[in-house]
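Missing here is one protein chain; the remaining ones are kept as they sit in the complex.
Now for chain A:
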Amino acid sequence: MSSAASSSPAAAAGGSEGSGGAEGGEIAYVSYGGEQHLPLVMSLVDEELSEPYSIFTYRYFVYLWPQLTFLAFDARDGKCVGTVVCKMGEHRGAFRGYIAMLVVLKPYRGRGIATELVTRSIRVMMESGCEEVTLEAEVTNKGALALYGRLGFIRAKRLYRYYLNGVDAFRLKLLFPRPDPGLPPMMIGNDRDDQKMDSPYL
């Protein structure tokens, strides 16, 4: 089924990332805390991406996996400047995380905010027992590809004409090192609503 996205939602944070840390102002990172955060997430994603999401799409992610959604606030004025939205669940016998949306406001790009957001989310996935993390990104989105490449993602597949505008996508995948077989993985995370699927848009 062809994707409805005309630009990858997990990649609108582009630009070159600095070596971590914000320049010219502190950024506060907050885990999704409840309904009060939802409009902030929605307006960020709506503004930066042409993806048509209904409120239910957002609720699906933040209700089932609140621990995987993070927001970035400009400490000076409390403005929400970035967010990452993810999910995780069983997929073809593997416990897998999926990065659905990643957005940072244009004026705040290039400071490592997106990297920090994604890193926090991936860390939670790792601690929850995920074996791998995946997402799609446009082949032209150099910023996103560099960001994820630095975190250990490989370009596992190329998806021909994945987006409606005919642009190809890469399926990016991060494989965690196999844990010590003596330690059982901790599985936090409710996959009541999760099915065997590749993309939440199916």
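Here is the rule we use: a contact is a pair of C-beta atoms (placed from the backbone, for glycine too) under 8 Å apart; a residue touches a chain by one contact, two chains touch by 3 or more; residues count from 1.
What we mean here is this: contacts and distances are computed from a predicted model.
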> When you check the chain that is not on display against UniProt, which of "serine C-palmitoyltransferase", "Sodium/potassium-transporting ATPase subunit beta", "GPI-anchor transamidase" or "N-alpha-acetyltransferase 35, NatC auxiliary subunit" does it turn out to be?
Replying inline: "N-alpha-acetyltransferase 35, NatC auxiliary subunit"
>> Tell me which of A:Y60, A:F95 or A:Y108 is the one touching the absent chain.
In response: A:Y60
> Residues on chain A that touch the omitted chain in the whole complex?
Replying inline: 1-2, 34-35, 38, 50, 52, 54, 56-57, 59-60, 63-64, 119, 122, 126, 139, 149-152, 154-161, 164-166, 168, 170, 173-177, 192-195, 200-201
